[in-house]
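In what follows, a single structure is set out as structure tokens and then discussed.
One protein chain is absent from this view; the other protein chains keep their places.
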Amino acid sequence: MPVSWIMIILFALAVLGYVLGRRRALASAGGDMRNLHSLPSYYGSHVALFAVAPAVALLAIWLVVQPMVISSSVARSFPDGAISEGSSLSLVMSDVKRVADGLNVAVERGALSAEEAGSVSAGATNIRERLGSVGVALGSDVDSSVLDAAQKYRAYASTGHLIMTLAVLGLALTGFIYGMAQMRAEFRARNIVEHAVKALLVFAASIAVLTTVGIIFSLIFNTIEFFKLYPARDFFFGLTWAPSFGGGSELGMLPLLWGTLYISLIALAVAVPIGLFAAIYLSEYASPKMRAIAKPLLEVLAGIPTIVYGLFALLTVGPLLVSIFGREGLNWMQAGTAVMTAGLVMGVMLIPFVSSLSDDIINAVPQTMRDGSLGLGATHSETVRQVVLPAALPGIVGAILLAASRAIGETMIVVLGAGAAARLSLNPFDAMTTVTAKIVSQLTGDADFASPEALVAFALGMTLFVITLGLNIIALFIVRKYREQYE
Amino acid sequence: MSDATSGGAVPAAGSRRHGSILQLDARTKKRNAKEARFRAYGLGAIIIGLVFLVTLLTAIVSNGVGAFQQTFIEVPVYLDPQKLDKTGNRDAAEMAKVSTFGYTPLIQQGLLDLVDREGIDAPFEKAGDMKALISASAAAKVRDYVLANPDALGETRGFELLASSRVDGYLKGRVTQESVERDRNISAEHLQLADALREIGAIRKGFNSEFIFGADASESRAEQAGIGVAILGSFFMMLVVLAFSLPIGVAASIYLEEFAPKNRLTDLIEVNISNLAAVPSIVFGILGLAVFIEFAHLPQSAPLVGGLVLTLMTLPTIIISTRASLKAVPPSIRDAALGIGASKMQSVFHHVLPLAAPGILTGTIIGLAQALGETAPLLLIGMVGYIATNYPDGISSGFLDPNSAMPAQIYEWAKRADPAYYERAWGGIIILLVFLLTMNIIAIILRRRFERRW
């Protein structure tokens, strides 16, 4: 029975449970709702909950665990000698799975009968050809040991599936009966149902944590894989980035890190003064009317997707810079894609980011502080520079750190605007590349997912994640401390 | 009366050192000048910011508006039955065997005949010379027409066909007679011919609905490429994002705002959410690649996977804004509900949540708009490089079959070598921004209409 059918049965059971549970509870109260502890719908929901929730949980766990159990038991029964030179158990197992899946598809499309699929042997029929005829492509001819394993895999899977169907439906039925048995007028159905709802809320809240865990695990596991193939020391301290998909790559991170930091530095050099001065003007000088117009307009810059900035860098700013600094001008620049191009455009993107955050922070400085300074005969700008800004400094530093983390993690602008060559140079008009740009290029190429050239992207991702997370945590800590100071 | 600024000596306390307040002393003048300068810096910063905004928008509009216009050639084509239906019995299956290669020469001949008939002086004699003017997609269009109307065989019919991207670029000013000197696809003579054809009205520019509704095309057919399929891909992705992020985001916010005890776990979740909101989007792409595609074996390039990745990315935004709107509901409402004997759960779901709904909706729309424009994570789960040439067959294939998304499609075009695609990329941005603008305006209207001050 396919999983979708099981789900439909469970759903039907839930509806039935709701109707019957409600009716039975009302009956036990002599048909008078006022004798019930909770509203009738809670009794119905209680039965539906007991029928479905444990069963769905079991189903979910089973679906995740079964393939792992079967894989490991098939792998254990695999003869040692069958794994050829240069291959590994995991590679062979993925072949096994592909063949097993292929057999399933073949049976589904009618190219093989169910018995044939179970009994077919490598010698008797050309499996590759027959599977190919239904659109399942296999890389190489199927080894007899692989085919045996695949068949074993299928047998286990179908047995497992049968047991699962029985277990899930059995559990659902048990829950249903248990729920029905509790339908008495004095039963506190509402409390149970509300507990269940609350559990659901907790689960939703913990998805954020699960996401973080997911990010960390997917980065760590693949980074470890990478360091098995490529020495960590060379990655962290290598000065050359020269991946070659044929092998023998040099994957030193430093040129990428330098490119990232250089571009971020230029971006901040643009965004921080402009954003900060704009924030000062908006919060200290602008009339309410001007503020109401200028602030949202500046924030439009933050709402524009980064792909737009990327295109702007590639097609507008790059050529413009080349016409000034290129061969016809000062001859500092070879092509439109350069650190300067990406940095300038990224700076524009970050202006509203810096200005909004600083604006909030400047507004949080108490008015008494300004009064104190103005009362001493300070001018407005003296007040801002010598009292307001020093008071707001921690918050502003936090805002700049957040902007820096944004800049370091930005992808589209550097992919389109910074160039592809990894180099360690001081000339801001040279093309350089960044950590994020290389994550994209290493994972969108045709590289085998298990090769160091692809896995290096995870190590880069890990580096990026650690740097931005560190910046964020420091920044949030500073900003929070700052807020507390004036609350 | 001593003047502190000129004298400088520290006067004894209480001595009258101040001059008349009606006269500005030199130091005050200097300080006021400094004040004016400081103010000017601030104003200057805002103006620079706004100039950037205007430049950006101007660049988008001026470069992209061309994509909504396309050059068409009106060609009378003789539908030669000898070539298109060799057996002569108008059998559809037989006629379908003639590929587009069979049609191309007829179209080119048709154009050449037109040139001769109109007495245009052009140095072309072979029908094949006309190739440079007509889009490679033209043959398919004529073939589709013939297969749908077999009776037309043997007649001469006028077709409005796409001009090649070079001719299109020439009419839009992107290609000039000088710039094609080293172009192998077209020559300056072709462009002169295009001018002549334009004078007689055979070549003209028209509104390009295919760009909005059509599918992507291969690298060499820029004139045919449209963003329609990618719009649909984005649409399916947004459905996924909405279906997951709204319920999960609202449930998580309700828990954190209304039920969560003040303890370590809650703190952990809160810190987590604020940090997730600042994790670079590309990292979510890595997560999607490793978990959804490599681990869970979900199909690559599918809007479902894209939607899931974007859900995880938008969730913090939605949680943060939902919590703010829940917080804005005054405690008196909760107390009132609890006071008449409602459970905590009932007070939240019956009273607080409906009151917070407009704010939640606004936050969700803004979160969706952010997700709609996001590109980087989509690159990693394979939504780029895929040429979205077909509309999905149905709902489930809309979610599961490989597709592109608007920003991914724009990126794809930006990377292609033919400058004709740049115009498409800018045009795509206009469409993307129109969507974003609409969503933001809806959010603003919702906020204005339902905003409640307590």
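Per-chain residue numbering starts at 1, and chain names A and B are given in the order in which the chains are listed.
We take it that a contact is a pair of C-beta atoms (placed from the backbone, for glycine too) under 8 Å apart; a residue touches a chain by one contact, two chains touch by 3 or more.
Note that contacts and distances are computed from a predicted model.
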{"item": "Among \"Germination protein KA\", \"NADH-quinone oxidoreductase subunit H\", \"Phosphate ABC transporter ATP-binding protein, PhoT family\" or \"Protein-methionine-sulfoxide reductase catalytic subunit MsrP\", the UniProt name of the subunit that does not appear here", "value": "\"Phosphate ABC transporter ATP-binding protein, PhoT family\""}
{"item": "Sole contact to the chain not displayed, among B:32, B:176 or B:396", "value": "B:32"}
{"item": "Contact partner of the left-out chain, one of A:145, A:379, A:427 or A:451", "value": "A:379"}
{"item": "Missing-partner contacts on chain A, residue numbers", "value": "287-288, 366, 368-379, 382, 386-387, 390-391"}
{"item": "Positions on chain B where the hidden chain makes contact", "value": "4-5, 8, 10-11, 13-18, 20-25, 27-28, 31-32"}
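By our rule, only the chains that are shown with their structure count from here on.
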{"item": "Residues of chain A touching chain B in the complex", "value": "190, 194, 197-198, 200-209, 211-212, 214-215, 218-219, 221-222, 273-278, 280-282, 284-286, 294, 297-298, 300-301, 303-312, 314-316, 348, 351-352, 355, 379-382, 384-385, 402, 405-406, 408-412, 415-416, 436, 439-440, 443-444, 449, 457-458, 461, 464-465, 468-469, 472-473, 476"}
{"item": "Complex interface listing, chain B residues touching chain A", "value": "31-32, 34-35, 38-39, 41-46, 48-50, 52-53, 55-56, 59-60, 63, 247-249, 251-252, 254-256, 259-260, 268-269, 271-276, 278-284, 286-287, 289-291, 294-295, 312, 315-316, 319, 343-345, 369, 372-376, 379-380, 382, 384-385, 407, 410-411, 414, 422, 425-426, 429, 432-433, 436, 440"}
